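Just one protein chain is left out here, and the rest sit where they should.
Read from first to last, the chains carry the letters A, B and C; within each, the first residue is number 1.
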Amino acid sequence: MPFEDLINQGGRGAPVAELDIHAASEEQLMEMSAELGLSLSLDEMKSVREHFAAEGRCPTDIELQSIGQAWSEHCCYKSSKVHLKEFVFAIDHPDVIARGDAGVMAFDDEHAYALRLESHNHPSAIEPYGGAATGIGGILRDVVCMGAQPIALVDPLCFGPIDSDAPLPPGVKHPRYLVDGVVAGIRDYGNRVGVPTVSGAFFFDERYTGNCLVNVGCLGFVKRSEVLNNFVGGPGEVLILCGGRTGRDGIHGVTFASVELKESSEEEDRGAVQLGAPITKEPLMHACLEVNRKGLITGMKDLGGGGLSCVVGEMALDAGCGAVVDLDRVPLKEEGLAPWEIWVSESQERMMLATTEDKVEEIMDVFRTWDVLATVVATTVEEKRTRIRWHGEEIFDMDLDFLTGGPEYCRPYEVSVPAGEAGEKVPEIPALSDALLSLLSDPNVASKEWAIRQYDHDVRAATVLRPMVGPPNDTGPGDAGVLRPLPESHRGLATAVGCNPWFTSEDPYRGGMSAVDEACRNLVAVGARPHSLTDCLNFGNPEKPDRLGQFREAVRGLGEAAAFLGLPIPSGNVSLYNESPRAGALPTPMVMGVGIVEDVRKCVSADLKEAGNPLYVVGETGREMGGSLLYRRFGGEGGDVPQVVLESLKVKMDLLLEAMSEGMVSSCHDCSDGGLAVCIAEMCIGGSMGASVTLDALGELKAAEKLFSESNGRWVVEVAAEHEEDWQNLMGHHALWIGVAGGPSLLIGGTGMDIRVEDLKRAWSDPIWEIMG
Amino acid sequence: MAVAEIKIELKKGVADPEGQNTKKALELLGFEGLRSVRSMKCFQVDIGLEGDEALEACQEMCRRLLANPVIQSYSVELK
Amino acid sequence: MAVAEIKIELKKGVADPEGQNTKKALELLGFEGLRSVRSMKCFQVDIGLEGDEALEACQEMCRRLLANPVIQSYSVELK
Partner (left out) sequence: MMRPEDIRVCVLRIEGTNCEEETHRAFQAVGCDPEMVHLNQLTGHAPQASRRSLEDYDALAFPGGFSAGDYVRGGAIFAARAKSALGGEINAFVEAEKPVIGICNGFQILVELGLLPALDGPSDVPTAALFTNDSGRFECRPSYMRNESRGRCLFTRKLPRGRTVMFPVAHAEGKLMSADPRFVERLEDNDQLVFRYVDPEGRPAGYPWNPNGSEGNVAGICNPAGNVLGMMPHPERSLDPCTAPDWTRRPKKEGDGLAVFRSMVDALTR
């Protein structure tokens, strides 16, 4: 039978088609999957066929579409789940309040915070402005549907080199163009909805050309009594769809996110790209939070990947019931949408509320005042099935356990042994001073002020520490954003990102651990005690065993570190298939850490404060040059990737936090890219003050290794001179004296380094301005 | 010498929040019967070239910077 | 029925940072000999009126919302 004959157009009242899946050959099953854009494999199509054989009928197009959404990598984590279960999901903590669309953690006896990090990679590679903006929109919804007010955004981003003009493969946009668009998208969405962007990161590497990564994170704040479920209260309730109208935009976004990008993606994937409408979202958030505060709703979930098709089933099934949907009621942007399009559309700015019939009028009043659309579209029922009515016909009737069950794979993976010291090639480097200036100018280190000042990091008037620290308009880099969520309390929330894709690519296990280490040391640097983590795991095609091996090892490292430190990961996100025709993106396990500050008045910033204060390094420096910026910049290869010694990290974090709470610490900065030398230089830049340093205490290493090794778990600390004795008593051998703050230059004994602070500033401040204009 | 007028429009089917919000504002101000408001970005470029050469250069600008073919279309007119 | 094209331009003497930034970006991309780039805001309004009535309504829109007379001038064309 030819393929066309399998399709019974208008099988259940136009424009719904029925597909004769039972008569299809294997080839035709795959054709069906391709033709409908389902991205399902042959085996998956076969289990679909079995299911409908048991039901004794043929599926409709809308039913197949729904399965395509629910079973996509993006929605059901079919390749990653086994590994997450093994290393991540099991980390428990009494402060975990909810693991929903966002995780929710206890803040104090009365309040909680929500956290989530998510990717919007593929859409941003195609349309950077809209892709990034809708990424912000999506993460805000995840936080709002826990009942929480978004209070901060975090945006770690990865691009190809912006300072290179090497020819680009066809269909690939210039990294500069992408950076410009992504930053503008985050700015225009984040600033408009009034949520401060307080932290983030930029990573630049050749392997992100054609594979840019746009991760966006959000923190929310909520009374513990107002934390919401992402499911309905039970049968007999109604579902209210609110916010934007539904259109053709965003159709097949999740299946698009679950395949590799092709050269032709730009032209073909238009439907997957949207611009986002912050000014629909802003009042929508107000209205949703208001009806929650008033106790009018039983559950809330956002419409993200898969649109209605995912949200209705999941909200009902998680409460052990089903739903009957009246598809005619969904407010549309344009006429003529097929039912399946309405069902899977990913139009932005929509939320679903669950409530009981008697509350509907009061809810509508709130939405009317905010000029936001709200429409009852479904009711919940006992039986665990979803049924859809359309123009008087029933066009969809599916068992929810089957639909949202989804496959789970244990795909083959390959773990390769890191080359380590055996494969090491030590690079030729220029004079140490020139090397330092060169590292400061590397776009991975250089000032990101160009982007940071385009984001409002002060709105909501609760920002205690910003991404840049130091005297106004003369700042250096900070370590973590700190907020004071309650005006009546001095308790604070800090957030920072950790990730080293270069470590991860050479040694995924250590790379995963390093991400946790870095997030924690950023938090501790400002005086926050790490409390929870969320992650966004950006990796390549899981059907390639080496890529899946990287994924597994990184997750193992990340999970082990988090478990040891007692840090739950109550939410997260996986983004696979980050591959373009030329190569895969660097494996990038992005970690966002959240810490609690007992008293924000004791927070510490990274800028040097006072001439004469002694400087110490906390943490051991080893010969760990693998993946270091020095090697990348000057052509080194291999080498040991920095390990994480969890016991030692924990001891040092505790000691440092104690020293800070006793007021001994004047400034503190963690060592990461570029090692100790870059760390000290950045503190000088932020404080407009030099320092005299000696590295004798660091033992038997070469000068370049002492300066530029990127060993984990280290901080440079400026101690208030009057507290030095207490500090020494407290820290013992964990802190090594390395010099004194002050003077017009950074002097490092035994290395010939003597660089004026202005020169450090220029090297660090100018490059990105010059590239981005 | 030619001054080129470049017009960048959103393709059909791409939502236009700016146009929609402007339409809503105009309606609230009492303008009736509006069917649609679309926003566009326009540039007037004085380029120091003539005729086809000028056209070609402007189209190249659109392709490389001003427009994203995924969501936008462009047109160039010499004045 | 008429579709009106409304163009909001900056008055002479008003600096145009957006146009300047665009010019700079084009130059970074290697476009040479650019004398000036001016940015404008344009709207396409489908208004359900004809001729003078349509023109009049659009001009009223400019006066009441779309243009600020201190810095901007406007023009309306029916297509």
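For this structure, a couple of remarks:
Simple rule for what comes next: contacts are C-beta pairs under 8 Å (C-beta built on N, C-alpha and C of every residue); 3 or more make two chains touch, one makes a residue touch a chain.
Keep in mind that what you see is a predicted model, and the values were worked out from it rather than measured.
Note that the undisplayed chain, when the full complex is considered, contacts A, B, C.
Screening A:Gly56, A:Pro487, A:Gly612 or A:Gly732 against the full complex identifies A:Pro487 as the residue touching the chain left out.
Of the options A:Val154, A:Ala378, A:Cys603 or A:Met653, the residue whose C-beta touches the omitted chain is A:Cys603.
Mapped onto subunit C, contacts with the missing chain fall at residues 14-15, 17-18, 20-21, 41, 63-66, 68-71.
What subunit A contributes to its contact with the hidden chain is residues 187, 191-194, 278-280, 282-283, 365, 368-371, 452-466, 469-473, 484, 487, 490, 600-601, 603-605, 607, 609. Summarising the interface, subunit B meets the missing chain with residues 17-18, 21-22, 24-25, 28-30, 39.
Just so it is clear, only the chains that are shown with their structure count from here on.
More C-beta pairs in contact connect the chains of A-B than those of the other pair, out of A-C and A-B. Chain centres here are Cα averages; for subunit B and subunit C they lie 10 Å apart. Averaged C-alpha coordinates put the centre of subunit A at 39 Å from the centre of subunit C. Centre to centre, using the average C-alpha position, subunit A and subunit B are separated by 34 Å.
Multi-chain contact residues of subunit B, defined as those touching 2 or more other chains: 65. For subunit A, no residue reaches two or more other chains under the stated contact definition.
Residues of subunit C touching subunit A in their complex: 21, 24-25, 28.
Listed in rising order, the residues of subunit A touching subunit B in the complex are 126-127, 129-130, 177, 181, 247-249, 266-267, 269-270, 273-280, 333, 347. If you check the complex, the residues on subunit C that touch subunit B are 1, 7, 19, 22, 25-26, 29, 31, 33-49, 57, 60-61, 64-66.
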